[in-house]
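Just one protein chain is left out here, and the rest sit where they should.
Up next is chain A:
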């Protein structure tokens, strides 16, 4: 009935994860319990089915994309380190960050890395550009069947027009960042972790 979860996680691992992600000791143990309770197969790694078993995630229109974000390229299993690395993007931003990781050499929960996480939700083929098709795909996921193709197409066109500065009809990461300049990304893409 209970899980001896934290006894399976060694102190060295916790220290490494702490350095990499910035979570505190107790947060890491609590998240490990959570990881363990999601891991029905008890093999130390989560599969896509484990995530889809969460009802609130299954009804989220972007559920599948979010699940994808946890899995590295071409893999079907994510271990606890990978799990924590992805979750670290959602840690609130603090002023004196000492840890460094992530594609940009900054802490995982910096504004840039949060934006990169969101960008990757759109950019399925990882070519660093959001094409009109990719934008339409995400839009279709979010609205379901309630909006017609033409209307959706015009929304996509309008969005690209607003954001595109170099005329290639695609949104690059820099253009994405520019468009969202005024949005409080740090707050919107953060989860309030307790203790």
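The rule we apply is simple: a contact is a pair of C-beta atoms (placed from the backbone, for glycine too) under 8 Å apart; a residue touches a chain by one contact, two chains touch by 3 or more; residues count from 1.
The criterion applied here is as follows: contacts and distances are computed from a predicted model.
Asks: Between "Auxin-responsive protein", "Phospholipid/glycerol acyltransferase domain-containing protein", "RAE1/2 domain-containing protein" or "U6 snRNA-associated Sm-like protein LSm1", choose the name on the UniProt record of the chain that's been left out.
Replies: Hidden chain, UniProt protein name: "Phospholipid/glycerol acyltransferase domain-containing protein".
Asks: Of the residues listed, A:45, A:93 or A:121, which one is in contact with the missing chain?
Replies: Touches the omitted chain: A:121.
Asks: Go through chain A and note every residue touching the omitted chain.
Replies: Residues touching the hidden chain, for chain A, are 1-7, 24-27, 29-31, 33-34, 37-38, 51-63, 66, 87, 90, 117-118, 121-122, 138-139, 142-147, 151, 155-156, 158-159, 163, 171, 176, 179-180, 182-183, 185, 188-195.
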